[in-house]
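The other protein chains are all here in position, but one chain of the complex has been omitted.
Chain lettering (A and B) follows the sequence in which the chains are written, and residue indices restart at 1 in each chain.
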Amino acid sequence: MGDEYYLELSENPVQFENASSVNNVFFDEANKQVFAVRSGGATGVVVKGPDDKSSVAFRMDDKGEVKCIKFSLGNKILAVQRTTKSVDFINFIPDYPHLEFSHECKTKNASILGFCWTNWNEIVFVTDQGIEFYQVLPDKRTLKLLKSQSINVNWYMYCPETAVLLLSTTVQGNVLQPFAFKSATMSKMSKFEIELPAVPKPAKLSLSERDIAVATIYDQLYVMYLKHHSRTTNSPGAEVVLYHLPREGTCKKTHMLKLNTTGKFALNVVDNLVVVHHQSSQTSLIYDIKLRESDGNVNVHQPVLPARSINPFKIPLTGPAAAPSQAPVPCELYSSSWSVFQPDIIISASEGYLWYLQVKLQPTLNLLQDKGKLMDFLLRRRDCKMVILSVCSQMLIGGDKGNLSVVATVFDKLNQVYKEYLDAEQAYTAAMESGPSRSSTSYKRPVRTQAVIDQSDMYTHVLSDFTEKKDVKHKFIIAVLMEYIRSLNQFQIPVQHYLYELVIKTLVQHNLFYMLHQFLQYHVLSDSKPLACLLLSLESTYAPAHQLSLDMLKRLSTANDEIVEVLLSKQQVLAALRFIRSVGGHDNVSARKFLDAARQTNNTMLFYTIFRFFEQRNMRLRGNPGFNQGEHCEEHVVFFKETFGENALMKQATA
Amino acid sequence: MDPNSQQSGNMEEVKIFDPSILPPCLDQIDLAYSDSDVLSENHCVNEDHRMPSDPEGLLDSADPTSEESNQPQEPSSTDMQKLDIDDDRPLCAGGSETDSGKASEDSALVDNGQDDSSEFVVTVLARGKMEEQGMGMKGASSPLCDTPLGPPSHRNEDVTAESWRQHRKHVFVLSEAGKPIYSRYGSEEALSSTMGVMMALVSFVQSGDNIIRSVYSDEHTVVFMQRGPLVLVSVSSSRQSEQQLRNELLYVYNQIVSMLTQASITRIFEHKKNYDLRRLLAGSEKILDGLLDLVDSDPSLLLCAVHCLPLASSLRDSLSQILQKAITPNLVFSILIAKNQLLTIVQEKMVIDDARLEPADLHLLLNLIGASSAFQAGEIWTPICLPSFNPDCYFYAYISYLDPPECTVCLVLLSTDKEAFYSVAECKRKIEEAMQAQNALNAISKAHSYSVSQVGVSDLRHFMYKPFDVPDNHRQLTQFTSPEMEAPYGSEEEQTRLLDLYRDMHSRIHSTSRPLKLIYHVAERETLLAWVTSKFELYTCFSPLVTKTCAINAITKLLRWIKKEEDRLFIRYPPKYSTTPNPSKSSRDGH
């Protein structure tokens, strides 16, 4: 069980002074900053950012209870809301007067619900009657209205990464109006309605902001609606409904996550997985909206894995609440004091901790039996490489050894991703070569995610030691290797020769030379010089290897020298000479080399032939049968005279 | 009386026949006479054939023999004498109606004769022996010492030894009774059982109304050939075709015939199935050995053509004229040879009108001469049968070297008249004088074969060219020309190898079942091209690296060169003479 927690809290959480009567705690999702405001700031404000260095501490006069406090991007300007009418600002830009100034919302008798920074100097006031989009002019210590829009607002929600503001309107509050912000501009997106399980009579606000979350999943903005279980709908439990919110166009209900239970839930998004925390059972569920079960306009999803609790977390000794010599206390998970922020933040105000939620992939191996599905799941996760590789080894060796068809599917899934990456790469380089000017859309180099498992990964982490395994039947080993090669070919991925070498090594180990021969015959093992050389080395144990390697060299058509060497090493001097002649290289080869080879055969007849051949070549090239100094054939000339006599030498006249 | 009387036993044989008269040169007389017994037989044959030629003639003449032998009072026995008697009877019977006296005389003289003295070879060899002692010639080369005295190593080889098996080509001759007659290696005695098996195989297959041809193993080709009462077997590890091996066996058989004639061989075995023919061939092993060596080393036997010594046509013509002038009745062929190559040959008109001299016969004749240094001394008068010409009759060959002691230039005069020794010898003297007058010998000694480099084609290593477009071809000896074998074919084994390649091409292109027109063979050490047209037959040897284009050009060049040189390379117009022969002497057998 221990290794089955697939969710965990970040190891070193951001710590801050826990909330108390004297200390109010605020969280800014935009900058992921926690504000600890002691007695309205008079006794100090401590800001803890995602990383320690971005933490800031300062004082400000206590001008009443703080409702909301946020830095603009880059901690340039601090905005504080103390009343429902106005927001106060403090310059944090170095060498700017560090003086507060205040701004009232322009709409009369509207009350400010809150504000959000959309830029270092742009801010949106959200009032119950609409929104006001301002530019802050810190030097002038005034705000300039950029745009405003009046609309009844129940509550709002802001998604920093996309700079999209969501307003809950209408009486029931289930009509959501999104606005998108971009430097100094504000654009109204098409509004949409959240289907409520039951329409209350008389109409009353029935969509609470607690049931809505906004997050980007797979680079798409989604509005997640936690649809509670209701008797009227015959659904067995609560659901999370995902509305896809595109930049242009209308928002559509696209996914439905079945929770199959009821109670209090909280949502996170981690590594593109939707995590649903269930308080009563103290467990969490994860959903991958790309793992679709049934098609249709709405995809219904079941949890990818069985419900599991978050990995228990022990509060380290240090920390504000910790007194010396105190054993680390297990912190209470799923506590009611938890507040969950998007995408992956969990804050325990009572204890003064901010965690990031994380997914552990290792445990999923044992939780997801269907290897194909498992692969689909893993291939979309961030740090998946090693896990995927271990899945591969696991399915080849050990108890739950998958059968060939499973192996095949896994390989195919891996190579699909691999192939997509290669194509992108290729397209990119092609575009670069054709010149960036040509293609208006400037290509950016495709990022190689961990999901790209190439042949060398496969070779080093899986196949090489798999083939070493003694207890595995060689039949299976070969079958697996062939499957992998098959899969690569299927995706038109050129196979690296070391894979072929692995195949050959295995076949040779078990004396399956005839199989090897057949593979080469059908060019299953593609040609390459290294492979040809490997084959040559096998000749002593398997004679035909010689022929096979020669054929390969021939097909490579760039290996004429090698061919000559091979033939000479086999004392096939004539063959070598005939070959080089057939490719028209016989005028440039070294006579010495061939004469040496001929001499080594101790076949004077052969020597005579070769000697004559080069005499004639000399004749043809220089009009004189003799050899040049540079050719270093003197000793051969001497030998020729000794064996065949002076006048066997070619005469000037003849030829 | 004769100074040789004190000499060894062999001497006696010769002496025995000594007629009272002592001619100036007793040697030849001895021969002449010693021959006469056998030769008379040929006369009868000839006579038989003077009457309108009928093929049965020979048998006729043989018939009485059989009758005789069947006579009860002549119980056939293994005893030598009996055979001789049987053998001699027909001679007189068939011959001029001589009386039994002659017969008895014959038989008598045979009775005390230890061996088949009637066989001429022996006497020839005897001559050799005598020269050896009398005229102090090199004994080593004398064929006589081969037979009864110390035989050369390969005769008494251990036939069970690996070395014996290693031999490239074995040749065995045996009689239908399975009696050994000749083995190229190892003594016949030691091989008698092996030869027994051979005969068993032959007759076993025969009993199935079938004929055994050959046996093949990975190592050897064994070829069987039966000719009348003789069975010849060749066991060869050379890659020669069956047909070629068979032809070689035919040479062997014909060489035997050239010494005995087919008729007498047939007759002998008719009388005595298990007769030991070695008695008749005693001492002639060396001739067969020589022949087999020739077969392996001399392409002319393969090509059935004669190799002419290249000679300025003027010189050749003058030599021919010399021969044409020196004639006598019944002279049919005058042949001049130098360095075992033909200088010129003059033929009797009438004879060549109905039968031309076959190269094969000439080869046998030359081998006979070459095989025995005995011929190197003085003049020889010896009967010889030319099997292709007529397997049953003898010619009388006058053989004499014109340039002793080098003995490179040899004159051979063939007559049909056994008595013509003196007149033929006279011709030789005329020829000698004429040649001295023209200083021809000197000119001949300068003549020699040529080098392929003279053709001037660098890739060409060697060739053999056999023309068919020689004028008057059908009368002509088939000839061929071929350059010296030079580097890289200097060594003997390389030469044999090249010849083997030629043989291979020859057998393929002349295959009985699948003849070809052209063969281009890129082999491991050379490229060979064989080409047969109506005008010529050509075998060429190139470097293995020659390209086909080069080869073709080379051949065009070569043919042009040969055309240019043909007067020097070949006897273009066969010279003839007419010796107004007594028609009775002209042989018209086998045609």
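Operating definition for what follows: a contact is a pair of C-beta atoms (placed from the backbone, for glycine too) under 8 Å apart; a residue touches a chain by one contact, two chains touch by 3 or more.
Just so we're on the same page, contacts and distances are computed from a predicted model.
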Listed names "Glucosidase 2 subunit beta", "Vacuolar fusion protein CCZ1 homolog", "BHLH domain-containing protein" or "Glucosamine-6-phosphate isomerase", matching UniProt entry of the absent chain: "Vacuolar fusion protein CCZ1 homolog"
Shown chains touched by the missing chain? A, B
Taking the entire complex into account, which one of A:K475, A:R622 or A:K641 touches the absent chain? A:K475
Of A:D551, A:E565 or A:D596, the residue touching the omitted chain is A:D551
Using the document's definition of touch, tell me which of A:R141, A:H517 or A:H632 contacts the absent chain. A:H517
Hidden-chain contact residue, picked from the options B:L250, B:L441 or B:V522: B:V522
Contact set of chain A toward the excluded chain (per top definition): 403-405, 408, 475-476, 478-479, 482-483, 485-486, 489-490, 514-515, 517-518, 521-524, 543-544, 546-548, 550-551, 553-555, 563, 572, 574-575, 578-579, 582
Residues belonging to chain B that touch the chain removed from view: 165, 170, 194, 197-198, 200-201, 204-205, 210-220, 222, 235, 239, 242, 504, 508, 511-524, 548-549, 551-552
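The working rule: only the chains that are shown with their structure count from here on.
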So, in the complex, the side of chain A touching chain B is made of residues 574, 577-578, 581, 604-606, 608-609, 612-613, 616, 619, 643-645, 648, 650-651, 653-655
Would you mind writing out the residues of chain B in touch with chain A in their complex? 453, 456-459, 486-488, 490, 494, 524-525, 543-545
